[in-house]
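Yeah, one chain of the complex is gone here, protein chain that is, but the others are all in their spots.
The chains carry the letters A, B and C, assigned in the order they are written, with residues numbered from 1 in each.
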Amino acid sequence: MAEKTVKLNEIGLSKEDYKGKQTTLCLGCGHNAIVGQIISACYELNIPPERLIKVSGIGCSSKAPTYFMNRAFGFNGLHGRMPSLATGALFGDTSLIGIGVSGDGDTASIGMGQFKHVTRRNLPFLYIVANNGVYGLTKGQFSATAEQGLALKKQGQNRYVPVDIVWEAIAGRASFVARTFSGDPQQLKALIKAGIHHRGIAVIDVISPCVTFNNQDDSFHSYAWGKSHEVALHELSFVPPVRAIKVQYEKGEALEVPLYDGTHIILKKLAHDYEPTDRANALQMLEEANDRNELITGLIYINPKQKSLFDLYDLPDTPLNRLPNEKLRPDPKSLEEINNLMF
Amino acid sequence: MAEKTVKLNEIGLSKEDYKGKQTTLCLGCGHNAIVGQIISACYELNIPPERLIKVSGIGCSSKAPTYFMNRAFGFNGLHGRMPSLATGALFGDTSLIGIGVSGDGDTASIGMGQFKHVTRRNLPFLYIVANNGVYGLTKGQFSATAEQGLALKKQGQNRYVPVDIVWEAIAGRASFVARTFSGDPQQLKALIKAGIHHRGIAVIDVISPCVTFNNQDDSFHSYAWGKSHEVALHELSFVPPVRAIKVQYEKGEALEVPLYDGTHIILKKLAHDYEPTDRANALQMLEEANDRNELITGLIYINPKQKSLFDLYDLPDTPLNRLPNEKLRPDPKSLEEINNLMF
Amino acid sequence: MAKTQLKLQTQKVVNEFSINIATINGSGSQTANLTLIRSIFKMGIPVSGKNIFPSNIQGLPTWYKIRVSQAGYLGRSQKTEIAVAMNPKTFGDDLTDLVSGGIFLYADHIKEPIHREDLILCPMPVKSIVKEAKPPRELRDYVANMVYVGVLAFLLKVQLETIESALDFHFKGKKGPIDFNLSVIHDSFHWAENNLEIVSPFQVQPLNLTEGFNLANGNTAGGLGTIYGGMHFVSWYPITPATSLPEAILEFAPGLRKDPETGKDTYAIIQAEDELAAIGMVVGAGWAGLRAMTATSGPGLSLMSEYASLAYFVEIPVVIWVIQRVGPSTGLPTRTAQGDVNQTYYLGQGDTRHVVLIPGTVKECFEFGWKALDLAEKLQTPIFVLSDLDLGLNQWMTPPFEYPDEPIDRGKILWEEDLEKIKDKWGRYLDLDGDNIPYRTVPGNQHPRSAYYARGTGHDDFANYSEKPEEWEENLDRINRKIESSRAILPKPEITTRSGAKSGVIAFGSTDSAVREACDSLQDEGLTLDYLRVRALPVAAEVLDFIREYKRIYVVENNRDGQMHSILSLELPDSAPDLVSVSHIDGMPLSADWIKAAVMEEEKS
Partner (left out) sequence: MAKTQLKLQTQKVVNEFSINIATINGSGSQTANLTLIRSIFKMGIPVSGKNIFPSNIQGLPTWYKIRVSQAGYLGRSQKTEIAVAMNPKTFGDDLTDLVSGGIFLYADHIKEPIHREDLILCPMPVKSIVKEAKPPRELRDYVANMVYVGVLAFLLKVQLETIESALDFHFKGKKGPIDFNLSVIHDSFHWAENNLEIVSPFQVQPLNLTEGFNLANGNTAGGLGTIYGGMHFVSWYPITPATSLPEAILEFAPGLRKDPETGKDTYAIIQAEDELAAIGMVVGAGWAGLRAMTATSGPGLSLMSEYASLAYFVEIPVVIWVIQRVGPSTGLPTRTAQGDVNQTYYLGQGDTRHVVLIPGTVKECFEFGWKALDLAEKLQTPIFVLSDLDLGLNQWMTPPFEYPDEPIDRGKILWEEDLEKIKDKWGRYLDLDGDNIPYRTVPGNQHPRSAYYARGTGHDDFANYSEKPEEWEENLDRINRKIESSRAILPKPEITTRSGAKSGVIAFGSTDSAVREACDSLQDEGLTLDYLRVRALPVAAEVLDFIREYKRIYVVENNRDGQMHSILSLELPDSAPDLVSVSHIDGMPLSADWIKAAVMEEEKS
C-alpha cells in the first residue's frame, strides 16, 4: 500500500504538495537552499498551500517562488517593487500568509524605497532577501550589498561601502529582523517558521552565495567565507503553542519570545549573551561583530508587540475580496442625501 | 558715500550678493529661516556664489534655493530625485560646492531610495532636509516623518510610525549627520558652515514647521513643541583654519573635530557628554532621548575620514566640463588598433 | 467721478457677463467667491466659477473668474465685464483686461495709476468697512473679501437672501460666522447704496434655469462614483490636481461604506510613498480580487508606466484616474490641459494600448467612477479615466448624480464551487468563451486547482513560463482583440447634429461647453457644425461613422500636438486628410472665442 511509504503532515499533505516547478537556478546556487527550507518549514508548520501567497521582484532570487508550492498563488512582479505588490495583494484577504523572496539588488538597490516603507508599515509578511552581493540574472554586476573593494569580472573593483540590510531593516522599524546563511539550513528553517508566525514584517537577510558570479573564497558572500566566519547568536528553535512559560534571563538559559498566536521562539544562548529586543543595542552588537570580522547570524531584533498594518485598519472578518456586492454599494437613499449635500 | 554703509565680506561681497528672489513661502514658514541661515553662512564663509550650485526636488522646501544666491547655478529637479541630479551635476566640476534643500516628503517618502544611495556614496554635498512632517505644497497630507497618531484636516489620523531621517542617514553610512531646528538659527548656521566644509555628504535634518498645515502646539514638527523640547547636544561652532589643536576629552571641555581642509568644528559640551563619532552609540543616544521625549539637536555623527565619492575616482584637476575637445577623443591610430581587436 | 460714469452708460446687460476677481492666494477669498457664485446660482441663473491659482500656498496672485450666462455658456469666457482688483501686483493687468465700458472695482488703499477712461471705476473703502466690523485679528484679510461681495450685490442686484443661504450652506448653519460675514456684506452693500452714483449696466435677474441642478466639481464626483462603484482599495500619492479625488473618498467613504452588520469598513485606503508604490499596490490588490483604484497626474503617470504595462499584459483590473495638468515635465501644476491623451492611451513599454474613459461633465465623472470599476474587472485590464484640472477642480452646474443603473459586475472570477463545475478545463489565460477574456481566480480561493503564477514574462494559457514564439504571439494578439472588443461596450460618443451641417467638430472632456458655445456662434457666422464628443478610447464605431460622414472635421483639444487628432487619424487612414487639428495649450481652459477664431481661420484656408 503506497500511502504508507509517503510521509504526511498533520493536514495530510506530503512534501510533494509543497514543491514547485523544477528549479532552473544554477547548480549549487544558495537560493536553492532557501527554496528547500521554505518547503520544509511550511510542510512542518502544516500550512495549507492555498492559504499562502508568494511574491517576488525580478532576479534569480525572485524566481525562487516558482520552485515551491505550486498550489499557492504567486506573483513575480517588477524589479524592486515586490513590497507594494504584496501590500495590495494581502489586503485582498488579510488572513493569508505572505512570503516574498527578493534579492539584494531587488531590495537594496532599486528596491530600497519600497523596502523601507513596507518595514515601516509593518505588513504581516515574511520578507526574505537572498543576498549574494551581485546581480545574478544580469550576469554579475555589483549590487548595493557588495563589499567595498570586491573585484568582479568585467566590473573592476567595487567603489562603494555596502548597504547592510539588517541595519536598514532595523532603522526602518521592522519588527522582526534576522540574518542567516544558505549554508546553515537548520537556522534558516527555524527563522522561516518564526517569521511566518510573527504578526508583522519579518525580514530575513540570507547570505546566499552566487556560485557563478561571486563565490570567490575571500568574498563576503561566498560559501567559504560564510562557513568560516559564521557566528550564531543563539541556537534558535520555533515551538508551536505550549503552556505559557515565563521568560527567564539567567545566563546559559534559553530566552523564550512568545508570539501573538501562542507560539514561541526559543533562543538557546551560545557564546554571546544577547537579547534581540533593543534596536540600538542590536546595531552596537553588529558593529562589534563587524570589527571582529564575524558573520553574525540569528534573530537580531524582534518586537512582537508592534501593531501590524492590518491592526491599524478596521476590516471585516470576511476577506474584502469575498464581500458580497450588496455590501459594496451604498443604497439609493444615501445618494439622495449626497446630492442634497451638494449646493 | 553709499559704499561705506554696505558691509562687505573678505571677498568684497555684500549680503545682497547672496540673496535670491523674494520668498513666496508662507509668512513664518520654517523654510524661510533655513534660507536666511544659508545666506548668512555663505556670506560669512566668503564663498563666491559662482562656486556653488544649489539643487532641490519638489515641494515648498524645494523652492528654497530660489530664494538664495541668484548668482549660483540652480536646478529644481524632480520630486524625490534631487540626489541623482546632484551627483551627475557635481561630476561636471568637482571643485564646486553643492547645496541641496529637500523636504521630508521629498526625502523620506518618494525620495528614500535616492537619499540612501547618495549617503552611501558619500557625495560631497550639503543635504538639508526641511522637515515639517507634512506635504506643504500639496496642502497638508501626512509625510513619512509625521508622528503616529498625528491628526490633520481632511487626512484623519496618521497610522504609521515615522521615518527618522537621522536614523536613516546614519544607517545609510552618511559621514556627517545633524539635526537642528528652524527656531535655533545659531546652531543651524554653524551646522551649515560645518556641512559645507565637510568633505562628503552632510545631512542636516532641520525641523522646519509648516505654519499653514502642521503647527499645532502638540505636533512634533511645530514651533511650540520644538521650542519647549529642544535639547542641544553641545554648543556648536565652526572655526576657519587655526593652529592645529589636539582634541581633548576631559569633561566640560570642548571637543574639536578637524575637517579635511584645516577647518574645525568645536563642540562645547553641555548637559550630555557626547561624542558624535560612533554610529551605534549615536542611535542609542537618540533612543534614550526619544524616551525622554526630547528633541535632540546638534552634530549627531561625523566621520571626517571617510573617503568621499570623488576620492574614489581618478579625475583630472581641470573640471571635466572644461576639458578641451582634443582630450576627449582618442586618436585615429587607436581606432585602427580597436578594429584589429575585432575578429 | 460721477460725471465720467454717466457718460459711460452702456445699455443694460442682463445675466450675460463675466466677473474676474483678483486676489492673493491664502487670503481666504475662496469663501467670498463661492458665496457670490452660489447666490447667483440660487437666483436660478446658470453660472460657473474657475479658480486660476498659482503653484504656491500663500502670497501669489490668484484669480477667480465667474461667468454668468442665462444662455448656459459656462466655459471660460475671454472677455471680462467686471473686474475686482484686490491685489496691487496685478492691478495693471486686471485693468487692461477689462472690456470697454466694464466696471473696475478696487480696494481704495491700492494706489496704482489708472489710465483708462472707458471704464466705470469703483474704489471700495475696504479697510474702513473692515475696521468698522471689528473682526478678530486673524480674520481681517479674510473678511476684507466680503466687502466686494456686498458691493457687487448692490451693483448687480444680487438678492441678499440668496447670499444668506449661500453662507448658511458654506458654514453648515454655524450662526457665528454666518452672521458676521453677512453683516460685513450688508455694511458694504449699504455703503455702496449710499455712496455710489454709478449704475451697473450689468445685472442679474432671477430665473428658474438652475432648478434640478447642483454646483459641484469633477473630482468630488469621481470620488463618490468610485465609492458607489464598490471600490475596495485605494492607494494614492498626493499630486495637484488629482489630490482632491482621493481626498473626497477619504471624506465620504467612512459614512457610506461601513458594513451595517459588523460596523467594519468595506474598503481600505492607503497613502503610498510615491506613485511607483501606489500603482504597485493597486495592481497587487486587483490581482487579489479587489476593485482597486488610484489617481494621479502627468508626473505620477510617468512613474506608473512600467506597472501599467505589466497590468495590461498580466491582465489585472485596476482603475487609474488621470487628472491632467500642463506638461511637459512639472509644467504648470495648477493649470489645466489635455496633454496626456497619448501617454495614457499607450502607457508603458512594448505594444500596449489601454482602455480610456473620458468624462466631459461632472455627472459623467460620477458615472465613469463606478463604470470604470466594472469595466476593469469585466475586461481584466487597467481602465484609465482621463479628466483634467478644469473639470476636476472648478465649479460646474450639474444635474444630481444618478444611482448606477447596472448591478456591480465582478467579471469572470471563479471561486471554489465554480472551479468544481468547469473541472480541469480551466487555465488562467485559456479563452474558454472565445471572447478573448479568460477566467481568473484570486488569492484566498481554497480550491487545489485555483492557484496560478502571475508574471510579466511570457506565459502559456496555463500561466506557465514560456519563451515559445507562437505562444507569445497568440497571447499578445488575444489581448489586443480583447481591447478591440471593448469598443462595443465603452461609453458611446455624444453626438449633437444640426440640419444642413456639412462639417463636424470632434472634442472630448472639459472643453464641451466651450465647444457648444463656439458651434452656436459659428452657426451665426453661417458655419453649421455637427458635434461629436468622444467619451472613450478605443473609439466606438459611431465615432468612425461620424468621421466618414463629413468632408471636414475639426478636432478641438487643449494640447500642443493635437493628440486626439493623431489617434483618430490612425483609426481611419482614408479620412485622415479630412481631420483638421485645432489645438493649443497655455494653461487656460479653451474659450469659445478662441475655438471660433481658430475654426474660421481654417475655413479661410
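Please note the rule applied: a residue touches a chain if its C-beta (ideal position, glycine included) is under 8 Å from a C-beta of that chain, and two chains touch if they have at least 3 such contacts.
Predicted model, so just to flag it, every value in this text is computed and none were measured.
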> Which of B:Ile53, B:Val177 or B:Leu191 sits in contact with the chain that's absent?
Replying inline: B:Ile53
> Touching the left-out chain: which of C:His170, C:His232, C:Arg335 or C:Arg410?
Replying inline: C:Arg335
> From the list C:Pro136, C:Gly173, C:Gly500 or C:Pro573, which touches the chain that is not on show?
Replying inline: C:Pro573
> Of A:Leu52, A:Met69 or A:Ile110, which sits in contact with the chain we cannot see?
Replying inline: A:Ile110
> When the complex is taken as a whole, what residues of chain C touch the one chain not shown?
Replying inline: 54-55, 298-299, 301-303, 305-306, 309-310, 312-314, 326-335, 337, 339-340, 342-343, 346, 348-353, 455-458, 467, 469-470, 472-473, 476-477, 480, 559-561, 563, 566, 569-570, 573-574, 576-577, 579, 584-588
> In the whole complex, what residues of chain A lie against the chain that is missing from view?
Replying inline: 24-27, 58, 60, 78-80, 109-110, 112, 135-139, 141-142, 144, 154-156, 212
> Of the residues in chain B, which ones touch the absent chain?
Replying inline: 48-51, 53, 55, 65-66, 70-78, 81, 83-93, 95-96, 113-114, 117, 313-317, 319-323, 325, 327-330, 332, 334-336, 338-339, 342-343
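As a working rule, only the chains that are shown with their structure count from here on.
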>> Quick check for the class: compute each chain's Cα centroid; which one is farthest from the centroid of chain C?
In response: A
> What is the distance, in whole Å, between the centres of chain B and chain C, each centre taken as the mean of its C-alpha atoms?
Replying inline: 40
> Whole-Å distance, chain A centre to chain C centre, using C-alpha means?
Replying inline: 44
> Where does chain C touch two or more other chains at once, residue-wise?
Replying inline: 273-274
> Of all the residues in chain A, which ones touch at least 2 other chains?
Replying inline: 113, 117, 313
